[in-house]
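Note that this complex is displayed minus one protein chain, with the remaining chains in position.
Here the chain labels run A and B in written order, and each chain numbers its own residues starting at 1.
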Amino acid sequence: MTTTREIAIQTEPFVVNFGPAHPSTHGVFRMLTTLDGEVIVAMEPVFGYLHRGIEKLAEERTYGGCIPLTDRLDYLASMSNNFAYCLAVEKLAGIEVPERAEYIRVIMAELQRIASHLIAIGAFLNDCGAFQTPIVYMIREREKILDLFDMVCGQRLTYNYMRVGGVSQDIPEEFVPALKKFLKEMPGWIKEYDRLLKENEILLARAKGVGILSKEMAINTSASGPVLRASGVEWDIRRADPYSIYDRFEFDIPTGTAGDCYDRYRVRIEEMRQSLRILEQAAAQISPGDFRSEVPHLVRPPAGEAYGRLESPKGELGFYLVSDGSIAPYRFHVRAPAFINLTALSDMMRGWKVADAIIIFGSIDICMGEVDR
Amino acid sequence: MTTALSPGKIAKQLAKKFPEAVIEEGADSLLLKPESLLAVMEYLKTSPGLDFDYLNHVTGVDYYDYLEVVYQLTSLKHNHGLVLKVRCYDREKPALPSVYGIWRGADFQEREIFDLLGIVFEGHPKLRRIVLWEGFEGYPLRKDFL
Partner (left out) sequence: MAMQMVPPDWPGNLWAHWAVFTVIIVVFILVSVLMFIWFERRAMAVMQARLGPNRAGPFGLFQSAADALKVMIKEDIVPSRSDSVVHWLAPVVAFVPVMMVFAVVPFQGGALLADLNVGILYVVAISSVTTLGIFMAGWASNNKYSLLGAMRQVASVVSYEIPVVLSLVGVILLTGSLSLQQIVQAQDIPFILVQPLGFLLFFTGALAEINRAPFDLTEADSELVAGYMTEYSGMKFGLFFLAEYAEALVISALVTTLFLGGWRGPLLPDWLWFLVKVGAVFFVIVWIRTTVPRVRIDHLMALAWKFLFPLALINLLVTAVEMLVWPDVSLWLLVPINFAVMIVLVLIWSKFFKLGWGRVNV
């Protein structure tokens, strides 16, 4: 419901800077808000504090050498970044990936989706003021996923695991039993989060109906991922443009109806459940085989261009590569979902209060590494 | 499955409405003239059967002779995609019309192309540097920058 205020006293809007150093866990992002009392009249996002020139750096590196660069884009979902980049290179060079490698990639991508959503939801609840209790619980579950990743590639954050043509090393024997153990426990944890949060009166009051992104606006501003799906658009790259072996798995696409913060939070919880479903099927279907196809060390794709994309936890992550036949990409462009999801932010925030601004910003779930590149 | 609409079919359809718009058809993309860019985009978005309501991304590439801007469009309803390209041969003051009025998703992406490649998008309401700071000299993504 909206109200129109009658201004009884002549007041003046003033500009408040929510500076780059944020107490919320979203990285260096600056919002220049014009406030009228407590209400936000206008907002302008300013970023670029984490710009490292990755797109230019990639032009100096070989195709295989760009993979560590992609890790550092969305550092909370490194596996997805690697995966998208390898898809783009394989499309460009016409390389086939063996089946076991496909299964491993899907398992890693879905585990990464759960890990990223845990942080996203935890940070969102932190912004709501739940004093770090939910985020601590979710980090505890994320530790189990990070242990699985540690088992596979020795890293916990920037994995550098996938290679052009497959993955860099095979999964050890203890991985699939550990994965199955994790899959047995995780639904119970998600149910616990639901028990504590789903019908929480205060969370409902703060998040329901707040920061509404309408369907038309979401499509017009090229939103993707949970932000788009919470506004009612059923568009998931895994279903619309299946890559890898996603057409072999059965899963639902959770959508919201209202496009408010609460719906975005619910969509992420449900996506975690669907990821668990995919993981169970993949863990059952994986079979021995090659983990990487025969690819020369220095890949030289023929001249041309390719756009490889996938559904990362934040949205549609795509890599647009242009090759001129040499060992380094001619143009390396990242279609960063967090960057593009921010387009609608100022419209979503107008008319809400200062406290809501932080919640709306947290519900979009951005990662500054991706926004700034 | 997002089928890429074959450029040949689109070119034929466009040729009927905008006779001079398409310069050439590549293997999976269409090259347009900068002057007819807005009209073609508007037509692609609104005409039934095409309905390209979703702009996936806008990006720029620096080929040494020209600067090229690539648009990737998708129709959520029909699940088909299309790639369009525009070229800008002037390296001193490159300018192109902005599609901000058609898809607002182009807002930050056109600002980024302006920031890193120097192409001015006419019609964009707030064309400023986005990832680099105001006052930065030069356009880093150009091949002659470093």
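Please note the rule applied: a contact is a pair of C-beta atoms (placed from the backbone, for glycine too) under 8 Å apart; a residue touches a chain by one contact, two chains touch by 3 or more.
Given the structure is predicted, the values throughout are model-derived calculations rather than measurements.
Asker: Which displayed chains does the hidden chain touch?
Answerer: The undisplayed chain, in the complete complex, is in contact with A.
Asker: Out of A:T133, A:Q285 or A:S326, which touches the unshown chain?
Answerer: A:T133
Asker: Of the listed residues A:A123, A:L203, A:A218 or A:V295, which contacts the missing chain in the full complex?
Answerer: Here the residue in touch with the unshown chain is A:L203.
Asker: Looking at A:L50, A:L125, A:V322 or A:M368, which makes contact with the chain not pictured?
Answerer: The single option touching the absent chain is A:L125.
Asker: Since one chain has been left out of the picture, which residues of chain A touch it in the full complex?
Answerer: Chain A touches the missing chain through residues 1-5, 16, 18, 22-23, 36, 38-41, 125, 128-133, 136-137, 140, 196, 200, 202-203, 205-206, 209-210, 212, 350-356, 358.
Keep this in mind: only the chains that are shown with their structure count from here on.
Asker: Which whole number of Å gives the spacing of the CA centres of chain A and chain B?
Answerer: It comes to 25 Å between the two C-alpha centres.
Asker: Show me the residue ranges of chain B that touch chain A in the complex, using the header's touch definition.
Answerer: Going by the criterion above, the answer is residues 1-2, 53-57, 59, 61-62, 70, 72, 76, 79, 83, 103-109, 112, 116, 129-133, 140-141, 145-146.
Asker: Under the stated contact criterion, what part of chain A meets chain B in this complex?
Answerer: That would be residues 47-48, 51, 53, 55-56, 217, 219-223, 233, 235, 240-242, 307, 309, 316, 318, 320, 322, 330-331, 333, 335, 339-340, 342-344, 372-373 of chain A.
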